[in-house]
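For this depiction, one protein chain was excluded, whereas all remaining protein chains were kept in their positions.
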Amino acid sequence: MDLGYSESELAYRDEVREFLATRLPKRIANLVKNGKRLAKRDYEEWQAILNARGWLAPNWPKEHGGAEWSAVQKHIFEEECCIAGAPRILPFGLGMLAPVLMKFGSEQQKAHYLPRILDGTDWWCQGYSEPGAGSDLASLKTKAERQGDHYIVNGQKTWTTLGQYADWIFCLVRTSSEGKRQEGISFLLIDMKTPGIEIRPIILLDGEHEVNEVFFTDVKVPVENLVGEENKGWTYAKYLLTHERTGTAGIGFSNAALAHLKSIASTQMKSGRPLKQDPYFAARMAQVEIDLEALKTTNLRVLVQADSGAAPGPESSMLKIKGTVIRQEINDLARRALGPYALPFVSEALDEGYNESPIGPHYANPIAAEYFNNRKLSIFAGSNEIQRGIISKTKLGL
Amino acid sequence: MDLGYSESELAYRDEVREFLATRLPKRIANLVKNGKRLAKRDYEEWQAILNARGWLAPNWPKEHGGAEWSAVQKHIFEEECCIAGAPRILPFGLGMLAPVLMKFGSEQQKAHYLPRILDGTDWWCQGYSEPGAGSDLASLKTKAERQGDHYIVNGQKTWTTLGQYADWIFCLVRTSSEGKRQEGISFLLIDMKTPGIEIRPIILLDGEHEVNEVFFTDVKVPVENLVGEENKGWTYAKYLLTHERTGTAGIGFSNAALAHLKSIASTQMKSGRPLKQDPYFAARMAQVEIDLEALKTTNLRVLVQADSGAAPGPESSMLKIKGTVIRQEINDLARRALGPYALPFVSEALDEGYNESPIGPHYANPIAAEYFNNRKLSIFAGSNEIQRGIISKTKLGL
Amino acid sequence: MDFDLNEDRRMLQDTLGRFLREQYTIEKRLEFAQSEQGYSSQMWQQFADLGIIGALFDEKAGGYGGHGDDLMVVFEQLGKALVVEPILSSAVLSGTILSSLNSDLVEQIISGQTQVSLAHLEPESRYDLAHISASAVQDADDWVINAHKSMVLGASSANRLIVSARTGGEANDENGISLFLVDPMASGVELRSYSTIDGYGAADVFLVNSPAQLLGDKDKAFALIELAHARAIVAICAQCLGACEVAKDMTVEYMHTRKQFGVIIGKFQVLQHRMADVLIELEQMRSSIINAAGYLEDGRILREKHVSAAKNLIGRAGRQIAEEAIQIHGGIAMTWEASVSHYAKHIIMIDHLFGDTDHHLERYIELN
Partner (left out) sequence: MDFDLNEDRRMLQDTLGRFLREQYTIEKRLEFAQSEQGYSSQMWQQFADLGIIGALFDEKAGGYGGHGDDLMVVFEQLGKALVVEPILSSAVLSGTILSSLNSDLVEQIISGQTQVSLAHLEPESRYDLAHISASAVQDADDWVINAHKSMVLGASSANRLIVSARTGGEANDENGISLFLVDPMASGVELRSYSTIDGYGAADVFLVNSPAQLLGDKDKAFALIELAHARAIVAICAQCLGACEVAKDMTVEYMHTRKQFGVIIGKFQVLQHRMADVLIELEQMRSSIINAAGYLEDGRILREKHVSAAKNLIGRAGRQIAEEAIQIHGGIAMTWEASVSHYAKHIIMIDHLFGDTDHHLERYIELN
């Protein structure tokens, strides 16, 4: 057993740090660190920089332009990026669709789509969730009927993150109503510019436009946009959901959030001393830090095992639950740390150009909104209740 | 709305205090306060004193020798008794069997048994639970077959508290296996001296003998010992379980336990000051005190409502859950408060006669055992899970 | 001992409840909150006309209530509708102070004519009522104030401000704090107005050499400020309870209708048990408010102990209830469109008004 990084891992970490220090635009890092809104071009700018370095697709094999990193390397990269204030890498094309295409797509599909994902030509969004389905994904209703060389798609998708920027959407659609619910599902790639697609914003509880509804009315999709076989989409869907392991625990995000919390607690004064010296608040912070330190090791243990070929399975459910509980707790503490100044909220102050003086401390404005926004963590991507069910079924045999 | 006690309630409280100050034997109060074992005679002595004053049966109507107190009076009495260190009044005859007899028993049964409960002639124990039944009471298997003027009882009861002292046991027995499980149950009174009854101790996790198993082998019970009608026992059983409301929340016990905890925390030193001044420990104590203060009011609200005729129903489930959670939390804090001296446990030191010097502080010995013993609170008398089910069904309609 | 409301209060409860259900839908509330002014002047006047404001003052002050029970009854109903009109700041925070000083502004507040806001806490105060640095100096017969007051509820629409400032003592002394009446139009007064994340109007108020009129005794205002906050805490706790009840009702309703895996989610035992715990906490909330309301007119220690107990318990229970409401609703609760999200936001953010869970736990320990 050896807890430390190997020499080559340490060298790699230094390389990542050096890269971030020199190539991550200060402007973008400042937006991230100050909880500002990111525009489409901010994501694109950063992803282009990563792609130029060959680091945009840690999971991809080298033949497709990926970095083919080990689990530990991905972990290091994620941690360093979060601490440096890099924007998150949007997973829709890179982490979700691409693995499906590589495993189940035709040669043509791979040759066409993969390079365009890497170089940013196509911005992808996901068409999994439907209204009324929630965590019960297989109950989806969006229908695709074969008519000659096309599918005619009708239905509605929802929770489509950043769909407002997307060029393409990958969709789960129902191509058959026979057999079990899981059996009539297919996996389609749809150009967002196709007539009959309408996208409507969903405004979140903090007033933000991050997700969307997408409506399909007689949308014509060429049959060559089918991935794999018709009615086999459920297999691909599950592959997609279980493929992306790195990051389930959100260690990098929690690290960055905890560091931010600590700096807030050093500045905020309570009874004449910094809040971080308040025994009760310090105890709460220490407890979540202890949990996070343990989760880092739990996460690495799972990753190292996954690298050595063992399937992660329910372990990722454990990481998801504990990871979200910890992150939400940190968000809650940050909200508390602010005292009364958690209350004022000026939406425009989240824009890059805003330059009026802040209300209260300069870091205050986004904090409560983040707390509310991150309640989603325990709901989306399979609610924590669903995850507990998976653990109970697979690990306990119940 | 008026939170204070009325003048007559205050006068009554003074009367109770005066009575406890003068009539509760110091010897017994010391046993209780020091967590010592109580012998059969200790219970009997105290109950005789209460009976002499006419206060042994707060719930009983005056015609049967009860006190016929209001809910608030009973609450006051319970609180004062606990603080004074009075032994608990054993509920088996007084609080459980008697109400059933009064409502469903024959005139003969009432005339015979009720006075003997009051004057201590008969020590009753309960024969409800069976091994394997747990909170699913209706699954009971002990059988009573009618043979002429007798029932022949075969089976086993368990968790019979202080059954080792009992003269009589009231039992739920199966007299029919037809229809729903609830329909073939009868309510029998059985003399513990009847041949065929064997009682065996169950040693609890703290080494104590508090509960028993009772085995019935061809036990002959006269038919006149049947309460009410044959096969209607489930109705009586449920009446028994829902009748006794006062005390569900265990306010008096929690009050006394919290007072004890505070005195321990004043004595125990941590980093050169009393533990109660440690911010983190003080916060835990304050939080449970705040919860208890609110529960006192919740309890009184339910009691006052019950007095005015509204049926308590699921409210008693709420009181049971929150009351046990609070009491267990206080027990947990007391255990923590002791530090390393929570560990030593000398069983003989629980006996009245023990007079070796204590190990660690004089109050230490029973504390960890109490913590373990009181884990039962959330299990017995309908586990907290069962109670949540009741609330969900009745209050939420789910 | 009696936990029932008297006849008058039951009527008040019914009238206000009915009015809000009919007139104050969530759509209207959001519209009011997002309007330029941040609330509806028409509603404000209607609350006054209905006697809702008068119910928060005692007869001596020209009202017909003013006890803890009245605060409880009114604000529970206001919480159920997430009412944004600045009743708390005018009628409770300022109202308590003004009626104690027999100010003739009270009559105008009750009639709806005037709004008054209390500008007390400052950026460095956190929740500490004695941590005041603003200074007031006497200049001939007049007083002149320099101050930065933070999170002043209802400030933008207030016709008058009550501003606290030091006339003696150090930043943390209870002694040496005085109260002043300030015209928001007076020289040197500037407001930085904003909305809170849960939709209520507030402002940071800056005073630079602003003229002010002394209210009550010089140096001795702390006790009155503390009393005003005690009453405001009872009110906001009741408001939180009202909001929690609605959030609970919405969640139970959702559990009865929303299906997953072919069954209503209310059939899932895990959710049932969690909602059972929510019901218990709601009863506990109510009890703690009853205690705090019932001891409002008692001695300081008893009153403040129960006030801090209530605010602590409500902070904890509120968080639990709001987070369960969101979690059980799932994704839909994350949207602006879902009413439950607005209830959840308010329930959580109440923790940041007048001292949070931790502040009041510590205070409870000190008072013990």
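Each chain carries a letter (A, B and C) given by its place in the written order, and its residues are counted from 1.
We adopt the following convention: contacts are C-beta pairs under 8 Å (C-beta built on N, C-alpha and C of every residue); 3 or more make two chains touch, one makes a residue touch a chain.
Since this is a predicted model, take the numbers as computed values, not measurements.
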Omitted chain - touching chains that are shown: A, B, C
Of A:R146, A:K238 or A:R301, the one touching the omitted chain in the full complex: A:R301
Per the touch definition above, residue among B:P91, B:P222 or B:G360 touching the missing chain: B:G360
Residue of B:E18, B:E63, B:D136 or B:E198 in touch with the missing chain, whole complex considered: B:D136
Residue, one of A:L114, A:V219, A:M318 or A:A364, that touches the chain absent here: A:M318
Missing-partner contacts on chain B, residue numbers: 129, 132, 134-136, 139, 158-159, 202-207, 268-272, 280-281, 332, 335-336, 338-346, 359-360, 368-369, 371-373, 375-376, 378-380, 383-385, 388
Interface residues of chain C (partner: the chain not displayed): 268-270, 273
Interface with the unshown chain - residue positions in chain A: 1-6, 9, 72, 279, 282-283, 286-287, 290-291, 293-298, 300-301, 304-305, 315, 317-318, 321-322, 385, 387-389, 391-392, 395-398
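As a working rule, only the chains that are shown with their structure count from here on.
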Most distant chain from chain C, judged by the mean position of its C-alpha atoms: B
For chain A paired with chain B, centre-to-centre distance based on mean C-alpha positions, whole Å: 54
Centre-of-Cα separation between chain C and chain B, whole angstrom: 43
Cα-centroid distance, chain A relative to chain C, in whole angstrom: 38
Shared-contact residues (touching 2 or more other chains) in chain A: 280
Chain C residues counted as touching two or more neighbouring chains: 361-362
